[in-house]
Each structure stands twice: as structure tokens, then as C-alpha cells.
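Here the complex is missing a single protein chain, while all its other protein chains stay put.
Up next is subunit A:
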Amino acid sequence: MKLKVLPKSQRKHNHYLVLDIKSEEELTKNDFTSIVWDACVRFQGENNTSNFNLWTIELIDKDNISFFNEYNAILRCQRDFEDEVRSSLALVNNYNRNKISITCIGISGTIKGCSKFI
């Protein structure tokens, strides 16, 4: 049996981060998710990370014009914890011994609103 959806007032409030990702290696959505979780658990700890309500909405491949792969991503996180997630992701610098950089280029209350940053 499926659980009934919570009333709107009792649901968690989410914000969506638009991320700019540069990587030497090609990334999949699963790779990206594990990078995000690993970064948050490392920098903020297990207890704090449990508040973030992280979920990868989308990983978008951009046209490669230089020596690295470039992606945009939309990441869901709980309202009021944006700074914690941002700082954790800003401190990612390698994945599988390849250089990677993740930085937040926009933030929105809806997924639709993220499109103006991409």
C-alpha cells in the first residue's frame, strides 16, 4: 500500500542548486551523486548531512569546448541548509584521481526556475 502524500504545509521545504561542474573524466549521474554525498559527509559529518535531504534531479552534459568535460546539474537540498551544501561541494577537488571542480552558479525555489541559470 502506498503512503498518502503529506499535506503541503507539513512537507519539507526544498531549494534547488544549479551547479557548474568541470571534470577531467566523464561523469555519470551516479558518479555525481556519490561525489555529492561523499563531500557532504566528509565536510559536515553524518549527523548534519542527514538534514540536507539531498537528491540529484538532473545532470546535463554541456558542449565540450576545452580540455575538460563540462556539466550542469540540479541538486535538491533542504531550505536553510544551502550554505552547508555549497561549502561542502566547493571543497571537492578530485574524483578517482582526476581533477574536478563543483561550484554553485544559481539557486532557486523551483526546478522550473533553475532553467534561467543553465
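The working rule: a contact is a pair of C-beta atoms (placed from the backbone, for glycine too) under 8 Å apart; a residue touches a chain by one contact, two chains touch by 3 or more; residues count from 1.
One rule holds in what follows: contacts and distances are computed from a predicted model.
UniProt records the chain missing from this view under the protein name "Ribonuclease P protein component 3", selected from "Ribonuclease P protein component 3", "NADH-ubiquinone oxidoreductase chain 49kDa", "High-affinity branched-chain amino acid transport protein" or "DNA-directed RNA polymerase subunit Rpo1N". Of A:I60, A:L91 or A:I111, it is A:L91 that touches the chain left out of the display. The chain that is not drawn here is touched, among residues A:E46, A:D63 or A:D83, by A:D83. Looking at subunit A, the residues touching the absent chain are 20, 22, 42-43, 68, 83-84, 86-87, 89-91, 93, 99-101, 103-105.
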